[in-house]
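The structure under discussion is supplied below as structure tokens; questions concerning it will follow.
A single protein chain has been omitted from the complex, and every remaining protein chain is retained in its original position.
Per-chain residue numbering starts at 1, and chain names A, B and C are given in the order in which the chains are listed.
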């Protein structure tokens, strides 16, 4: 499988950079050379890539929250509070910034200042600008990552990387399909090539910035083969542009055999495709997201979900785990609730991190199925792209070869229908045009038939809806009433 | 292995009953025939044995709290509140009653009435008497068990079984060695034969009462072979006296491979020894206790410990799990905290109970080791008893063939020294006189040597102390500072 | 009686699609004619669709926390655009963070929403309210 997508040329990049940096006043603050200098002078303990690689070598599982508020001082206060309870810090960006609606973000900042509490669901980094963002990085003693959901994150990347953040989440698929309604995939992929190319420039200048495709996608009954295919593609696209530290992600599906298998498969598939594509000098780590679907409202139950996610992260030896909070079902957590999620997670991770990762025959069998599905998808992507991974990806989505359940985007087919089996694993009931190998599809169908029989109802959309509600109602499989 | 301990004769029992029932005024309330009638009229949904057997057949994991307060009305209020959040109810007895200090319990009741809050750490069932206890059973819609820690529980059993409770925890070893300082084992075993014989009388009258040896013992670094040997012995002693519903227990040690292996081994060993002894018509179920050692003070961390215990209970397919609360490190929980522990547990159990129990090669290997240890111990017990299990047990404790770490009793040798290995499993560093088979002992030693090397210190008592504190400080293995 | 037409959508820059897809399935199943605008819908897009389809009600979702900003002035805008009497519901995670339901209700009532629901909304009773509210408004309004 040979892809020959080229790095964006220096000329084209420079041209785009001019445009991007002038799209909002704070863009003018960006100075690449000075930023490289700033990064070089940062203490190495603040570098995300280094922290991840070191943890991975030790088999440690690092813990990271999500957090971001509208105002600078409040944001610093929040992260300063959280850093004692985690290994890696986030800066979660608000949803206006994610849509490049900086005017609205500005309004959100103003109204937050007036009302005394954050009215934004994240930190509007672009509006705050480079200097302010640097004051965040400088106030902290742990590596900080930008976490968002932005189809066009070029300006956000320019500003935050210049400010000293050492990791940047997202990708042209994973921050488009689950996060937008009508952004063409071609466009978001190109914009993310820019981001990766920019990271590549830092890399070339000796500053390693970590990149993390967003694994969970819609967070809702996503079969591992779908999110893994996306992860592999975004990893490859990043490597092509010069990125060298990549963290592939996966969102807990709920079955521990499937989840641990998925974590094994993810790492193996990453190495398989990255080395096949000729890359050798990269660092690959993994991230496991605690349950990304609807949470139970009861905080005690939420703690159960959180701790179980922590356990699976450790059993699957993720390099890091992204932590939920007991407020998840209700709203953006208070900093205390955020800390509680971290503490519960840490306790379980610590109790498990000395223990060997789970390895059982069924885990291996499930991992093999996932790998064969992903290989089938990747083969189609390569065929469709005739040499271009980017084109192949665009066509794969058009054709429904990759199909993300419950995604809001028009550019996603939405024909694949997932449903849980009797054991709680996410299975594919209707593959749409996803080229699931026949013997694996037979397995999915058999598993689902078993459940249907057990529940005495045919597989149907109500079954899927029941599955969607199940965890928030205190179960995994959505049984009929 | 043939034991021929006989059931207590009807004559001897009657004589003892007279004495026991007159040792405190409420004993006079007991009327066996009328109580059998009362049980027969109880709704079958209130029978613990039936609930356990049904759950076991379905592979369900039932959830049970601990709870008990001094005053009757408060106790009913407490259990009524909890019953919506659990499957099985407890009535935890206070520590004066456990030592037959009914005078002091009386004082505790009086002072609790005065002060408006419970000054006792449980429900003083003997002082309250049969009629009051019946009002507890009658107020509730779930089966209720008596949970305590009483070396001489004869009067407690007379009163509570007469009152309609359908399960009774404890045994002559497990409610002596960890719970007392100087009660001869011979005496407690005989007193528990009385209890079992009484349960046998109910059984013979068609009323099935469940009996549950207390698995966790001191709750502190107990190697599974020790608690399993005790469980098997107490199970056999109960069967000998006519008990037919037995729930064998085990307290989470912290390593999931070891814990799941222990749960598998426990069930297998139970059936092995029970059938070998010629019993066929019994019901065997299991109970897993969430972490019984020192808890972290942080409630969020405690939730982590609780949820992880729930997960292992499900992965090991216990018939029921005994639940801790986020207040564990601090004191008797409020009813809200108790509910929170139940909710977190339930969430995890539900999310896992559809999933297959854990089965992996290492689990099997560990289970095999546990079984060979228990068999070695049981062989010695049989030799020492020359036909009497009771005598064999007494002599085994005298000789240190069974040796419970950190037990307060003078009748326990206290020479066995456990310590965790690198993976967190509880290993035996110094077996004392426990006849651990040489090849297994070699395995224990090798595991411990590996840890010692890793920590660059010899195995020592400080290592054990570090292990004791570890979970409460947020780890599993107690690493040097 | 002809089925009641309702407009569904998720307001603002909000991408949460799952609840929206379920609401569509649910209300269609209950006999409503559902016009689903999906995610990321502006106030004017809601109003355009309501006018075009002669809808009796608009059901606005907001999950992501910016509801307080995105929904401000919704009723006023309806009045401006000539459908001031339309039934307006809003539901989801309507503010940033965990706040008292009563407080949230009041906030959105003051923006002119007829009914305000949390993420735990019982859809069966929502359907009943909706049928009643649509019927009530239908008579005097058109």
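Convention: contacts are C-beta pairs under 8 Å (C-beta built on N, C-alpha and C of every residue); 3 or more make two chains touch, one makes a residue touch a chain.
Because the structure is predicted, anything quoted here is derived from the model rather than measured.
Within the whole complex, touches from the chain that is not shown fall on B. One of B:143, B:178 or B:224 touches the chain omitted from the figure, and that residue is B:178. The missing chain, though absent from the display, is touched by one residue of B:4, B:40 or B:117; that residue is B:117. For the chain missing from the display, the contacting residue among B:30, B:332, B:384 or B:425 is B:332, taking the whole complex into account. For the options B:101, B:187, B:457 or B:479, the residue in contact with the chain missing from this view is B:101.
Seen from chain B, the chain kept out of the figure touches residues 94-96, 98-99, 101, 104, 107-108, 111, 117-121, 149, 178-181, 218, 220, 293-294, 297, 327, 329-334, 337, 406-408, 461, 465, 468.
In this section, only the chains that are shown with their structure count from here on.
Judged by the touch criterion defined above, the protein chains link up one after another in an open path, with no loop closing it. Taking each chain's centre as the mean of its C-alpha atoms, the one that lies farthest from the centre of chain C is B.
Chain B and chain C, compared by their mean Cα positions, are separated by 55 Å. Centre to centre, using the average C-alpha position, chain A and chain C are separated by 31 Å.
Look at where the CA atoms of chain A average out and do the same for chain B: the two points lie 45 Å apart.
Of all residues in chain B, none touches 2 or more other chains.
Among all residues of chain C, none touch two or more other chains.
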